[in-house]
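Missing here: one protein chain of the complex. Every other protein chain is in place.
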Amino acid sequence: MAGGHASTAPAMLAPEAPGLLGLSGLGFNRAQSIAFLVMLAALLVGPFLLYPVFLMKLLCFALFACAFNLLIGYVGLLSFGHAMFFGMGGYVAAHAAKVWGLTPELAILAGGVVGAGLGVVAGWIAIRRQGIYFAMITLALAQMVYFFCLQAPFTGGEDGIQRVPRGALLGVVDLSRDMSLYWVVAAVFLAGFLLINRIVHSPFGQVLTAIRENEPRATSLGYRTDDYKLVAFTLSATLAGIAGGTKALLFGIATLTDVYWAMSGEVVLMTLVGGLGTVFGPVVGAAVIVTMQNYLAEFGAWVTVIQGVIFVACVLAFRAGVVGELGRVLKVRL
Amino acid sequence: MAQDRRSLLKTAAAAAIAPALGAGLAGLPGRARAQGANTLKIGVLNDQSGVYREISGPGSVACVRQAIQDSGIAQRGVNVEVVFADHQNKADVGSTIARQWIDRDGVDVIVDVPNSAVALAVNAVVREKNKAYFNSTGATTDLTGAQCSPNTVHWTYDTYMLAKSTGGAMVKTGGDSWFFITADYAFGHALERDTTRFVQAAGGKVLGNVRHPLQSTDFSSYLLQAQQSRAKVIGLANAGTDTINSVKQAAEFGVTRRGTKIAVLLMFINDVHSLGLKAAQGLVCTESFYWDLNDRTRAFTGRVKGAMGGNYPAMSHAGCYASVLHYLKAVGDMGVAAAKASGAEAVARMKAMPTDDDCFGQGRIREDGRKLHPVYLFEVKSPEESKGAWDYYKVLQTTPADEAWRPLSEGGCSLVKS
């Protein structure tokens, strides 16, 4: 997968300029630092301009797409079953909040833990294969998880887990007001985003990139590439689980939609639109897609047509995605 | 250098903000124009593109518009707006739209909502926001049971009433052994459970069941299992395309030819239309409304038909009409401001007034939110019996309003004072 844009990526690198406001400590170059500050500003101002629930939904999907991008963008593995982590994270967080009465931060954490556990198992099976086979195996595993969710009593089958309370943060701050929940969701997103960025720029992340570029060479250098891939897969699954858990608390509902294979396709679309392997691409991609779904909701079936057109257009003409193309024009890495 | 940085900053800012701005344009203004105190907003939330489109979809919107017109409320200076959306049969989509409508677009009433899972999700949102909710096309009895709400009226039908009417009647006419083909989700399970109860109560027995995944294509294997059980009646506890495919394939395999009867536990007249009388003749089903029932139903159908794009109203459509009509009567009684201020108050007023409309005749709404009216068991006519377009049903039996529905005491609704 990575082959398509990786060849152009090194050419467009701007020299690593000194960091801005010490943001290089997070692994950002200068352009990224600026983009990050802009994003931060948008996060702060956003809820006063826009419907907060919409923004929160956007952030959940942005985190999900970032987690997915960790795998495809930096390890070169296309998972077509990421919905299993997102959906299961949602179910477990909802169950934890509603039945066990956990506080929201613990419920979200529970979603992440389940994502991690599932990620270890699914990853252990899937990473032995590459390319299309990897995509197919993850798809098959996701279908099995879907079946489990349909059958298991705790998920409520077609009804899903409904009327999940948002609860009170740390048992103190009531989150039933949209604005208070917003800051929590924004914090979760930001933490996940920065964590992924930290991982990517760590020595561990460098090894991942090496595996993406040339796995046999990485192996011959003495890296146990399967171990690296498994850890990356698990991290990605964990963050997807956290994103799913957050979304479940936000809407007070966890349903089969989020474990269905179409959701796996959707996160691919978001990442592709934004730009595979870019830091901000998944965020922008999620924003584009969620906005579009929101805006086009009343057009019913046309939504799928338009999504399809975007898919086709991206593959044929904008393989680098919005952020990737922008980066190329500006000659920076975003 | 400075130049560079500035242009970079600009572009980066544009990149990050553009989608957000787009969202703003999409979401906020436009619709949120100032609403007069004399404006009510009704949201029709249903399936506009999926398997339930024919029984809800645009037809429900047309019926709601008809109700507004028939109520004559505009002449009293009250402006009623209608919005609609597609919930895609997903509970999360449905609850998101409901939330958005209420928070952002000032919707006062949500109507229709097929699909039990979505129906319950919307129920929770409307209650939390204290608006009004008239469910017409959802089937789950939980709306008036464990999850009953002071903001909700469940108008048209539910699994209990379907099971009692169809199940009980089939046993009486000799169909005393059953095999269920059940859609494997909450609605299918509930329908099977309720029907089993009435079959057994009437002295029949259930020989077996099989549960199929939702939206299956091939039912032959299940039909065969049903035949092998030697049951006299095959009960179809599914809906939409699943039901249509089951019936079609039963005809293909000649199931009915050897005397086995098929009881379709949930079927609408539009399903009959899509099956064609050749495949559907002789099927027995329950509805609470049929367009050709009496002069009033025919008059209603004549008024609304033109706006329904070739479709005829099913009971689900009629429920949208009747519930909105009754609501507007209550609004006329209590005033727009009071009705907007509290959905629960509006629903309480609706419960206090007897209902009367062209579709369901006279009736009332029970304290748990259950609308009461008679229920009809129909048999689908053969192509020879049918005299014209949409002449599909003949009435086999009428269950009066006080016997058709689940007794208050059995629902476990917290609104009912014991």
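Labels for the chains are A and B, by order of writing; each one numbers its residues from 1.
One rule holds for everything that comes next: a residue touches a chain if its C-beta (ideal position, glycine included) is under 8 Å from a C-beta of that chain, and two chains touch if they have at least 3 such contacts.
Simple rule for what comes next: contacts and distances are computed from a predicted model.
Per UniProt, the protein behind the absent chain is "Branched-chain amino acid ABC transporter permease"; the candidates were "ATP-binding cassette domain-containing protein", "Amidohydrolase", "Branched-chain amino acid ABC transporter permease" or "ABC-type multidrug transport system ATPase subunit". Checked against the full complex, the one of B:V199, B:A237 or B:L275 touching the unshown chain is B:L275.
Considering A:L170, A:L221 or A:V305, the position touching the chain not shown turns out to be A:V305 (whole complex).
If you put the hidden chain back, the residue from A:L26, A:L49, A:M136 or A:A210 that touches it is A:M136.
The chain not shown here is touched by just one of B:G59, B:G138 or B:G240, and that residue is B:G240. Checked against the hidden chain, the listed residues A:V53, A:L78, A:A93 or A:V259 yield one contact partner: A:L78. Counting over the whole complex, chain A has residues 1-4, 78, 125, 128-129, 131-133, 135-137, 139-141, 143-144, 146-147, 150-151, 261, 265, 268, 272, 300-305, 307-312, 314-316, 319 touching the chain that is not drawn.
Along chain B, the points of touch with the absent chain fall at residues 49-51, 53-54, 184, 210-213, 215-218, 220-222, 224-225, 228, 240-241, 244-245, 248-249, 252-254, 257, 270, 274-276, 279.
Note that in this section only the chains that are shown with their structure count from here on.
Chain A and chain B, compared by their mean Cα positions, are separated by 36 Å. Partner chain A is touched in their complex by these residues of chain B: 5, 8-9, 11-13, 15-17, 19-20, 22-24, 26-28, 48-49, 84-86, 88, 90-93, 95-97, 99-100, 103-104, 116-117, 120-121, 124, 184-187, 213-214. Chain A makes touch with chain B in their complex at residues 31, 34-35, 38-39, 42, 46, 49-51, 53-55, 57-58, 150, 156-160, 162-163, 178, 251-253, 255, 257-258, 280, 284, 287-288, 290-291, 294-295, 297-298, 300-301, 322-323, 326, 329-330, 332, 334.
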